[in-house]
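Selected chains from the complex are presented in situ; the others are not included.
A, B and C are the chain letters, set down in written order, and residue numbers restart from 1 in every chain.
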Amino acid sequence: MLRVARVPKHPGSRHRPVVIPVAGTALLLIDVINDLAFEGSQTLIREAEPMAARLAALKRRATAAGVPVIYINDNFGQWRSDFRRTVAHCTALSSPGHRVSRRLRPTARDYFVLKPKHSGFYDTTLDTLLGDLRIRRVVLTGIAGNICVLFTANDAYMRELRIFAPSDCIVSNTAQDNESALRQIELVLKGNIAASGRLTFGSRRSRR
Amino acid sequence: MLRVARVPKHPGSRHRPVVIPVAGTALLLIDVINDLAFEGSQTLIREAEPMAARLAALKRRATAAGVPVIYINDNFGQWRSDFRRTVAHCTALSSPGHRVSRRLRPTARDYFVLKPKHSGFYDTTLDTLLGDLRIRRVVLTGIAGNICVLFTANDAYMRELRIFAPSDCIVSNTAQDNESALRQIELVLKGNIAASGRLTFGSRRSRR
Amino acid sequence: MLRVARVPKHPGSRHRPVVIPVAGTALLLIDVINDLAFEGSQTLIREAEPMAARLAALKRRATAAGVPVIYINDNFGQWRSDFRRTVAHCTALSSPGHRVSRRLRPTARDYFVLKPKHSGFYDTTLDTLLGDLRIRRVVLTGIAGNICVLFTANDAYMRELRIFAPSDCIVSNTAQDNESALRQIELVLKGNIAASGRLTFGSRRSRR
């Protein structure tokens, strides 16, 4: 059992910028390289496409600031394929998720972690990679908010990582699912869910 | 990303008994041995006391049927104490949770697993114990629904265990939190959330 | 503490063929895609080259029989690179390990698992992959016998996998290290260390 504070710690702070120190922070993109080829994915795709534009902007700012970017991605049961092949498959025109995947196509500077299950930490190299990079804070983004993002957030919380989950860079199958995931991240996991426009990378000290 | 079925698999089945085979099933009691000594715990206690009565009845039926009962419990940061001492502390009259803890006091037949974090699987012996007992199905109960029960449920799901989460044997700090946890267990984790009164332990075969 | 049988279970059986059932078996190649670019690697390379020929033959027989082949490989601290790039690096003429790596170059049918540390099970997808393939028996081969092979063997043993460690498909920095690793695998981990020439893939039943 864990106690949950019912009162937001900083009332009235909903519009202030949130400064995230560069050192110790990583940006995690969860299942954004995705063919989104499942029945009923249209609603999700409609949300995911504008989200991808916002997330691409956030990623550019992270990269410019020196914050490492880590793709955590399903292998779609294709144990023999590598991430390159997954990218090719998901960005092909035949993939319903091609616009999302293209917008967020990884570069040679980005890290990637293959995940076999829902949580980015379950049976993956993520723990070791975060340790090597000395990460204490994660910015969690991606698809779907109430599934892989939430599972990953729970596991990050148990590892005592500070969580940022920009509410406009996470999408779920329904708006209700997304809200209830964000609520869970904020109340239980004590995460910051400020929208991406409010996030700035940079140490407080160095800002003038 | 995981696909989520939006339509309940068995519509109209909300009142039928649910038969859970004895072999391969375990009943898990999460954080029920609990002093509930935190600010604002009154609401939770008010819900937890009648829940404890229902859960005690479910436990009696499980034990009678030969289903192993596993207590998964916080050590309240007391790394040096054993479960016996935790039970003594939580059942003492000075503990706000004493009525809940007494009602569900473990017996010498029950198993117990100490958990240091929220999920019953995180850095615990639970995986090994379930393996030894050849468990493929877990009945998840306890406190709080949207925290330790949900974290444990997520981890059970990634391990491909079938989940039962009797809705009247799980309590959270608020009704909304409890409902949203049960919804998550049902829709995402494909769990069965039938109330405890509907659950019967016994193989279909042996029933006449 | 674990009890260790001091007496070989099947005395006099040192030359008989060992039949390994196909179903439930995987062949694991540990760190064979390797640039072997470290000081003092000459001795190891001298042993590894003929070993690679024997292991390539064993791999051909495994593949022909339908036994899945899994490469478990270091990423040499190159978190951004994929396995394809590692293969290219290790098979280049400039790599002291190029002959070993070429001889054992993976094909599109082979599986691969990236490992960040010594054991193939530590923070990797191996557990999930073996579960998906329903593996209960592993044939462990590769480099170095007393380090990554032994660490992986220990972890396989704790997971109750049956271990085969063909003595002529494992090399270490010194002969003494190799022997003591094989002794440990045989006595403590109850592994079978028959040389690769004695191993046959195929169910006993179907053999005439």
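Operating definition for what follows: a residue touches a chain if its C-beta (ideal position, glycine included) is under 8 Å from a C-beta of that chain, and two chains touch if they have at least 3 such contacts.
What you are looking at is a predicted structure, and each value in this text was computed from that prediction instead of being measured.
> Shown here are 3 copies; how many are in the complete complex?
In total, this homomeric complex is built from 4 copies.
Throughout what follows, only the chains that are shown with their structure count from here on.
> What's the overlap between the neighbours of subunit A and those of subunit C?
Both subunit A and subunit C are touched by no common chain, going by the contact rule given at the top.
> Sort the other chains by how far their Cα centres are from that of subunit C and give me the top one.
Using the mean of the C-alpha atoms as each chain's centre, the farthest one from subunit C is B.
> Quick one: report the Å distance separating subunit A from subunit C, using the average Cα coordinate of each chain.
Distance between chain centres, rounded to whole Å: 36 Å.
> Please set out, as single numbers or ranges, the residues of subunit C touching at least two other chains.
none
> Write out the stretch or stretches of subunit B touching subunit A in their complex.
Residue list for subunit B touching subunit A: 1-4, 6, 31, 34, 36, 38-40, 74, 117-119, 122, 143-144, 146-148, 150-151, 154, 157-158, 173, 177, 180, 183-184, 187-188.
> If we count contacts the way the header does, which residues on subunit C are in touch with subunit A in the complex?
Residues in contact with subunit A: 79-80, 82-84, 108-112, 114-117, 122-129, 132.
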